[in-house]
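Note that one protein chain is taken out, while the other chains of the complex remain in position.
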Amino acid sequence: MTLTFRLAWRNLWRHRRRTWLTASAMIFSNVLLVFMISLQFGSYEMMINNTLRAFSGHIQLQMAGYNENPKLRNSIADVRTVAKRVRERLPNAQVAARASGFALASSEERTFGIQLVGVEPDREPGVSSLPGLVRDGRFLDDPTAPEIFIGSTLARNLKVAVGDEITLLGSGRDGSFAAGIVTVAGIFESGMQDMDRSFAELPLTYFQDLFAMDGGGHSVVVMLPSLDRVAAAVTTLRNAPDIDGPLDVLDWEALNPGLKQAIQADMSSAWFMYAVLIVLVAFSVLNTQLMSVMERTREFGVISALGVRPRRLAGLILLETTLMALIGFALGVFLGWLITLYFNTAGFSYPGMEDFASRFNLPGKMYPSITPLSLVLGPAVVFVFCLLAALYPALRLLRLRPVDAMRTA
Amino acid sequence: MADIRCHELCKTYRQGDARIHALDHVTLDVEPGSFICLSGPSGSGKTTLLNAIGGLDELDSGEISIDGTRVDQLAQGPLADLRLHHIGFVFQAYNLIPVLTARENVEFVMQVQGVGAAARREKSMAILQEVGLEGMENRRPAQLSGGQQQRVAVARAIVSQPKLVLADEPTANLDSKSAEKLMELFRELNENHGVTFIIATHDERVMRHARRLIRMRDGKVTSDNKNVSD
Partner (left out) sequence: MGAGGQLPLGALARLAWRNLWRNRRRTAIMLLAIATGAWAMIFMTALMRGMVDQMVADGIDALPGYVQVHHPQYRDDPNIENSLAQPDAAFRAAMAAPDVQAWTSRVRVPAMISSARDSRGVTLLGVDPQGEIEVGFDPADIVAGRFLDSPGDGGLVVGRKLLERLETDLGKRVVIMSQGPDNTVADRGFRVVGVYKAQLEALEETFVYAGRDTVQAMLESGDRISEIAVTGYDYRNVAPLLERVRSAAGDHAEVLPWTELDPYLGSMMKVMDGFVLVWIVVIFMALSFGLVNTLMMAVFERIREFGLMQALGMKPAAILWQVLLESLMLLALGLLLGNLLAIASVWPLRDGLDLSIVGQGMEWFGAASVLYPALKPNDLLLANAVVIVLGILTSLLPAWRASRYRPVDAIART
């Protein structure tokens, strides 16, 4: 084995330039793959977290059908009790009750139709990042106070500041006329256009009074310590007899189908690109190893005339390829890691990205996330394909006939 | 008419730690129309001398002139022109361009010279006939025997009527009959067309044809017999 190994190693360096060029093709793709995959993982993670943190949470409990068609009437009767039960089942989770509806909001000068959400002032900061994005004033603090927390664009459009009054007009759950006057407690700036422009939060109890909800609400939002606990939590809730039943337990993918599918769409185009890169590298390896076999035909003829089996020769070629692919793997992962590490701290951005990124709840700079998987995944696939590419030249050796081979110039 | 003067030619190679004197103060004059054999064991400097005369190799010191032109001082471009128009080469083996047919190989030089297609064709056919390769014009080198290949190489070397042909071990890969035929061809060209031949060889079959025999050893001329009788 050691002799075969030594032989393979020396053969590899008979054509230094060729070996390096082929290894460079691997290194180039590996570096690119490491960086791209890390960037992808990083931005997906950020996209998911930012989207879920902003408002939707990891899990929501809603009445059946509410997610597809949110109606004021389709409400959970005693939303706080449901929230309490969820809290008992999931002691590590942050849980908050919400209710939501539409209303016409008027200031002294302007009127806009907006989405209103009633939240529990003490619970909401645990499930949503919005309360933390205060630009002026403060978040809500009293569950019954006639106060409102509004987006920055909306505040500008309504021409209101903290302390000003807004009149809300809408229709209640029972079809009655819903009207109230609220004071602006705080103004948030989330960077998400839709939220900043047409979204506002009220204390839950006040909301319930305004819209004649009679203690009802529309959703119980659950935020878990991390994304990977979602599946288990969903199972727990679905198996709880006092929670399941008329309520749907929806995970983040069901709550944000666009998010999941956007990631899928992006992934499939990325995988197409990666596949092309990998195939091109495999071609490079195929060509090099085929040449390497053909120019050594005579030599292989001599070796096999000495009694070495063709299978050993094929093994030698595969070993040579493995060594070369290992060099490509090691250097590719290392250089890829260095580059990714740099962007991991400095952030990666390209011209025009900011307009682009905000639409996907991303900041103007992206930070690739370095995980063992993101480092090794791409290069490992390249490694496998390089070996597969070397199979053809290696298998040709099985048909080698010593006499013919030695006659070759 | 190929009046060649070599004066104090020196050339050393490094081989490992040793310095090898390929040419050690070689002085030599060649009169036009000579038929010279350079003989000596391998490493005696024959090939180096040929290459130096043909402008393929640079000297450490010394002067070479052909018809008054200092070969050792020419730049690459004019050197290429000199070879193209005045010198023909025949090497030991791998003389031909493998992807070209026999005729195309012969025409190659003329093509580089810018000779028109019709003239090229006529000349190359004539010369291939002269070297006895009629009917084999369209074969590629791989389809010719060693002797036939060398004859194509000779045809190519003489087709543009150079005044000097430099041949390096032209018979090394040939059987006796082919070697004899090749030498007869050389002699005929020398006698009837006045082409000067310098042939490096250690093949007895070749030396028998020499009219002037120069022996070399360790980069020095050891003997120079100017009147070898036929």
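Descriptive notes on the structure:
Each chain gets a letter, A and B, in the order it is written, and its residues are counted from 1.
Basically, a residue touches a chain if its C-beta (ideal position, glycine included) is under 8 Å from a C-beta of that chain, and two chains touch if they have at least 3 such contacts.
Just so we're clear, the structure is a prediction, and the values are computed from it rather than from any experiment.
From the options A:A64, A:I181 or A:M291, the residue with contact to the unseen chain in the full assembly is A:M291.
The omitted chain makes contact with just one of the residues A:L7, A:V162, A:L227 or A:A262: A:A262. Residue B:L56 is the one among B:L56, B:L74, B:M136 or B:V228 that touches the chain not shown.
Contact between chain B and the absent chain runs through residues 51, 54, 56-57, 76-77, 80-85, 89, 91, 94-95, 97-100, 108-109, 111-114, 156.
Seen from chain A, the chain kept out of the figure touches residues 17-18, 21-22, 24-25, 28-29, 32, 69, 71-72, 102-104, 106-115, 156-157, 159, 170-171, 198, 257-266, 268-269, 272-273, 276-277, 279-281, 283-284, 286-288, 290-291, 294-295, 350-356, 359-360.
Keep in mind that, in the parts below, only the chains that are shown with their structure count from here on.
Chain A and chain B, compared by their mean Cα positions, are separated by 74 Å.
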